[in-house]
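Okay, here's the structure, questions in a sec.
Shown here: the complex without one of its protein chains, the others still in place.
Order of writing sets the labels: A and B. Residues in every chain begin at 1.
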Amino acid sequence: MMTTLQFSLGQLAERLGATLRGAPETVVRGLASLQDAGPDQLSFLANAQYRKHLAGSRAAAVLLNAADAEGYAGAALIVANPYLAYAQLSHLFDRKPRAAAGVHPTASVAADAQVDASASIGAYAVIESGAQVAAGVTVGAHCVVGARSAIGEGGWLAPRVTLYHDVRIGKRVVIQSGAVIGGEGFGFANEKGVWQKIAQIGGVSIGDDVEIGANTTIDRGALADTLIGNGVKLDNQIMIAHNVQVGDNTAMAGCVGISGSTKIGKNCMIAGGVGMVGHIEVCDGVFVTGMTMVTRSITEPGSYSSGTAMQPAAEWRKSAARIRQLDDMARRLQQLEKQLVAVTSGADTSSDA
Amino acid sequence: MMTTLQFSLGQLAERLGATLRGAPETVVRGLASLQDAGPDQLSFLANAQYRKHLAGSRAAAVLLNAADAEGYAGAALIVANPYLAYAQLSHLFDRKPRAAAGVHPTASVAADAQVDASASIGAYAVIESGAQVAAGVTVGAHCVVGARSAIGEGGWLAPRVTLYHDVRIGKRVVIQSGAVIGGEGFGFANEKGVWQKIAQIGGVSIGDDVEIGANTTIDRGALADTLIGNGVKLDNQIMIAHNVQVGDNTAMAGCVGISGSTKIGKNCMIAGGVGMVGHIEVCDGVFVTGMTMVTRSITEPGSYSSGTAMQPAAEWRKSAARIRQLDDMARRLQQLEKQLVAVTSGADTSSDA
Partner (left out) sequence: MMTTLQFSLGQLAERLGATLRGAPETVVRGLASLQDAGPDQLSFLANAQYRKHLAGSRAAAVLLNAADAEGYAGAALIVANPYLAYAQLSHLFDRKPRAAAGVHPTASVAADAQVDASASIGAYAVIESGAQVAAGVTVGAHCVVGARSAIGEGGWLAPRVTLYHDVRIGKRVVIQSGAVIGGEGFGFANEKGVWQKIAQIGGVSIGDDVEIGANTTIDRGALADTLIGNGVKLDNQIMIAHNVQVGDNTAMAGCVGISGSTKIGKNCMIAGGVGMVGHIEVCDGVFVTGMTMVTRSITEPGSYSSGTAMQPAAEWRKSAARIRQLDDMARRLQQLEKQLVAVTSGADTSSDA
């Protein structure tokens, strides 16, 4: 059903600039974990907790750093960073279909849209008035590229991505299915209990080399643009509200929610399920652990947390009940401290007597 | 690329019924924040924390209340509620494309569907048997309007909204891309470890002036309808389970999840990431802060919380470890109190002696 991709160990070593230990003519037909790899698959060791699986691996060869290679008798491609080497080789074995250049006959492209001849526009895609699709871009089936929106060179949109109007996307941006970029943010003015809608007249600007996960939503700005920097990686089901700014090379895992006008620095890592309130600033180099609620600005790089780890439910019920008594406990503790001082003083006094 | 929208200050003052201070012929070509506004943009001051930016603003004029206008030398539109005035003017500067009336040639409309002549049905939209689309409604590209579903006057559906069958939507309802209304709720009966599906035979009824965010899901009822009141505003990625009821003018921020059959009152505000268990009732006028878990009914208006604010991770690890010891700490505290009473009594006794 699939055609077989194959490379020799020698070819792979050359591509990586790796030191090859083993027969260069050995054929590799895929990549797999140390446990799963068969004799025609390449594997890698990038995480110390998997070192125990190295000796028993049936892999054709293993991507190893020099230290790990010393203790391993089998064929190896020796590199400085095995995980990065695996990342590089992984693309050789990707069976993702490559779309042919051209506009699918069922697509609907506005007369004044500019679509480069080398771009691919999928079935039933809609390219609206004034939109621009640059060279080498793939627009998947059922995508909508709104009025005046632009996709830079080499972008890849999975099927069913929506870009509203006035969304500017850099080069080599990957957007997974179901993502919505440029939706109208949550802006309402309350007039005697009734919410009056505020038109969201800003756009979205997305840098180069950004990845946006499935069903992630990035709202357009209320006034100015929502801004996503270069190299930002957003996992699935992330919610980025209007006028958020995300700095270069920041990565967010799934299910993160960022409220309006919050500004996140560069090279941050935001773990899954984190929520941030609006109108705060997070500096560069911050790591926020899973399910944390960020309620104020962060001005120092480092790790931040508030996610509570699971306990057996019976134990947790006791802890949770005590949390509700904490203020009372703190007051009683303070009371005890005072009483003890009194007792001790009293004892001193009596010993003086 | 865009045509320029422009208004004079005099026109804007008249539209708002505002007191104009400055030259009525001054041209305004857009809206911007106090810091960003250029000399052809209007700004506003609605939040005291931005007052510091007022004096230095280059804006053509500023929407101000009377008190703030007193301390400001520049051009101003003086109104009772500057934020509301901004909301009203924002629509003048909205470049969202307006769809032309009529059915796009690529749309698929059932022979017995009723589509008003003033409605707009976008490319590749599907309107199923018995569906009704009222006057002035926009149905975006790739939308599906299921069998017998109805959209009231003036509604606006972004591209790619799915309405299942038997979904009733009021007037002037706005639905963002990726929203799914009427999906089959999570209903299963467990038979010896195997889940048997319960058909979800209710529908969804949505009031007037509702807004539904991108990728939000509202499930159909198991028996009766899921109910969303008038003026309800739902942000992105909200999950409303089967048979939930949401009262008029309640607003929910992103990533909220409401479990089945829960009933929420009117004029509530539910912040981002809140979760509610099923089968509870929340009264009118409740404010739930971010990432709170609502585990029981709320019968008194007011604010409710359980979201834990972030700390530096090293400090949080200590707090979190102590949470697990809380029950033990509470018992030791009680023990100390008893012991201290004993000591004090003993001391009293000895002092008596």
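One rule holds in what follows: contacts are C-beta pairs under 8 Å (C-beta built on N, C-alpha and C of every residue); 3 or more make two chains touch, one makes a residue touch a chain.
Only a predicted model underlies this, so the values are computations on that prediction, with no experimental measurement involved.
Interface note for the absent chain: among B:Asp166, B:Asp208, B:Asp235 or B:Asp248, the touching residue is B:Asp166.
Residue B:Cys255 is the one among B:Leu64, B:Leu84, B:Ala113 or B:Cys255 that touches the chain not shown.
Across the entire complex, the residue among A:Asn190, A:Asn236 or A:Ser303 in touch with the chain not shown is A:Asn236. In the full complex, subunit A touches the omitted chain through residues 1-2, 30-33, 36, 81, 83-84, 86-88, 90-91, 93-97, 104, 106, 122-124, 140-142, 158-160, 174, 176-178, 211, 213-215, 231, 233, 235-237, 249, 251, 253-255, 267, 272-273, 290-291, 307-314, 316-317, 320, 323-324, 326-327, 329-330, 333, 336-337, 340, 343-344, 347, 350-351. For subunit B, the residues in touch with the chain missing from this view are 106, 108, 124, 126, 128-130, 142, 144, 146-148, 160, 162, 164-166, 178, 180, 183-184, 186-189, 191, 193-201, 215, 217, 219, 222-224, 237, 239, 241, 255, 257, 259, 275, 277, 287-289, 292-296, 298, 302-306, 308-309, 311, 315, 318-319, 322-323, 325-326, 329, 332-333, 336, 339-340, 343, 346-347, 350.
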